[in-house]
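Of the protein chains in this complex, all but one are displayed in their positions.
Let's look at chain A:
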């Protein structure tokens, strides 16, 4: 793509999310979502093969439907409250419709079906932008309307997302689908605590973005999109096998890595609010996630995965220069002692 056009379109994606996060008028928020959606389509379609086109079409259709539902909820809110300011939603119907629309944008169950298919069809860099940056705008709106969300619907979607994210990822060998199911599960954790303490949602989002950025960059560095291909990194860059191990275990939520921090805080907040069964279920279902992360680490760093001898050498043109990879790796594994500082997120 022409670099000037690419820069313009990338800046428009950023501008769309910024407009969503900064606006106080519902119409501007909707405009921000549409601008974001419109501008990310050519980024998803960077390579012109039928897979990327199908993935972009699926993404466009689901997100456009979600924007339509959001607009309907905005208008119902306008009819019942007479004002366009974003604050809590005044009508239960509008609140339910808006929650469903934002869940469709995030990829929460039962609207999660597009996430693996779209992530699989696009390149690794586009998948990176899709799974990290695109989650910021809907989550910021959920944060702002959190006092008025129907708790039953929110918690049902959250628990089902954690279940689907864990269970669905079990049978995958393609790394992009694994990251997609991991994204579904993490979104479930984030929305579970939204009604109780939205600060922890933001904390989870921050740490999830750091870990997902790290994982994707490690995949881009070794140009691998399948488990088999990832298992050859011992031959190319032996150091990245250790880094993949640490980051994947952090994503699984193991102490003493930083991925444990959001899960610990969320479970503590939920139990403080006297719900015991829910965090127990969530913690048990996070084990499913941990299982397929551990399978990846087993085949990548802990064993020399069986393959024929001529497949062991990986072909690449030049060493890719990955921006900010060392700081990201450090941040996604060593942040746990900084937990008392999360009061700055308030």
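Note that in this section a contact is a pair of C-beta atoms (placed from the backbone, for glycine too) under 8 Å apart; a residue touches a chain by one contact, two chains touch by 3 or more; residues count from 1.
What we mean here is this: contacts and distances are computed from a predicted model.
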Worksheet item: UniProt name of the unshown chain, from "Zinc transporter 1", "Hemoglobin subunit alpha-D-like", "Symplekin" or "NADH-ubiquinone oxidoreductase chain 6"?
Response: "NADH-ubiquinone oxidoreductase chain 6"
Fill in: Sole residue of A:39, A:69, A:141 or A:270 that reaches the chain not shown, by the stated touch rule
A:39
Fill in: Absent-chain interface as seen on chain A, which is shown
1, 5, 8-9, 12, 15, 19, 27-28, 31, 34-35, 38-39, 41-42, 45, 48, 76, 79, 93
